[in-house]
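Note that this complex is displayed minus one protein chain, with the remaining chains in position.
Chain lettering (A, B, C, D and E) follows the sequence in which the chains are written, and residue indices restart at 1 in each chain.
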Amino acid sequence: MPYIKIDVTREGVTREQKQKLIAGVTDLITEVLDKDPKLTHVVIQEIELDDWGYAGEQVSVLREKGITAKKQ
Amino acid sequence: MPYIKIDVTREGVTREQKQKLIAGVTDLITEVLDKDPKLTHVVIQEIELDDWGYAGEQVSVLREKGITAKKQ
Amino acid sequence: MPYIKIDVTREGVTREQKQKLIAGVTDLITEVLDKDPKLTHVVIQEIELDDWGYAGEQVSVLREKGITAKKQ
Amino acid sequence: MPYIKIDVTREGVTREQKQKLIAGVTDLITEVLDKDPKLTHVVIQEIELDDWGYAGEQVSVLREKGITAKKQ
Amino acid sequence: MPYIKIDVTREGVTREQKQKLIAGVTDLITEVLDKDPKLTHVVIQEIELDDWGYAGEQVSVLREKGITAKKQ
Partner (left out) sequence: MPYIKIDVTREGVTREQKQKLIAGVTDLITEVLDKDPKLTHVVIQEIELDDWGYAGEQVSVLREKGITAKKQ
């Protein structure tokens, strides 16, 4: 009985990316924990950039300064 | 001091249904746990169908295939 | 596809009370939203009294002062 | 590694208020727990008034009756 | 800025399985969303079997009846 919640900033996540996240997390849970996928729910929640704070600053402000969350 | 969070897919839940959920959950908590309703908060969050995954698939895809969550 | 999370202070909730909460919430969701119970998950989380704050005070402190959450 | 989630009713919270909440919570965590702010994330989620229930009633209904959440 | 929460029943999940879940989810997020792993936090929460309800019944009761969540 797993339930997985993914909170992520709303920055153009596509429907296809969401499907990959859902399929990928479900496969991982099935593989590592041997759980029936029909008991696994995954919920993605996109958070507005004004509503996510990192290191005390709104992500919208960080993005205006050119600071991204991209892998380097 | 109870706090209840209801995550549900966004599929036309009406204001009246939400009121029934809020009243029903609060009554249940009051009855079973003897809690003051003024200390009980209930939050409903509707999730877009692209954002909820079940058995590795987006619910939007399941609905396109005619698979519903209705009681049978 | 509903998922319900109940946060409640850890104050001697019995197994039977938990069962009543789980059955009651699931019945309510089934009745109000016409959802298949096999798609409904309910999770109860008991929170230590030192870890729940109300009106700026730990519930453990409120209880020491004789303030309860009981229905009046 | 702290993660803080603030659920609040959607009643005109401004961008500036959100920034104050994010900065204030992060400062508090840094001061009380001595945590690196770069490991502290704060997420604000505004909840529609129809979706928040208090004492068994929708907040939208309470507001229509003139009942507010303001400090008295 | 992703934060992922995994709720799962407490049924002997090992430290190694947890590490696989954490590494796997972080890799998936990095690959699909191109996010810096240093901005990705994953939290696993194990839920007691009395505290998780499925289809209106406690999982502890389901397990006593021989009903598992294993992949079939």
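One rule holds for everything that comes next: contacts are C-beta pairs under 8 Å (C-beta built on N, C-alpha and C of every residue); 3 or more make two chains touch, one makes a residue touch a chain.
Note that the coordinates shown come from a computational prediction; the quantities given were computed from them, not determined experimentally.
Counting the whole complex, the residues of subunit B in touch with the unshown chain are 1, 3, 41, 43. By the touch criterion stated above, the residues of subunit E touching the omitted chain are 15, 18-19, 21-23, 25-27, 37-38, 40-46. Interface residues of subunit D with the unshown chain, by the touch rule above, are 1-9, 13, 17, 20-21, 24-25, 28-30, 32-37, 39, 47, 52, 54, 59, 69-72.
Criterion: only the chains that are shown with their structure count from here on.
For the interfaces A-D and D-E, the C-beta contact count is higher for A-D.
In whole angstrom, the spacing between the mean C-alpha positions of subunit A and subunit C is 27.
Remark: subunit B and subunit E have CA centroids separated by 21 Å (rounded to whole angstrom).
Averaged C-alpha coordinates put the centre of subunit B at 15 Å from the centre of subunit C.
Among the residues of subunit C, those touching two or more other chains are numbered 1, 3, 21, 25, 37, 41, 43.
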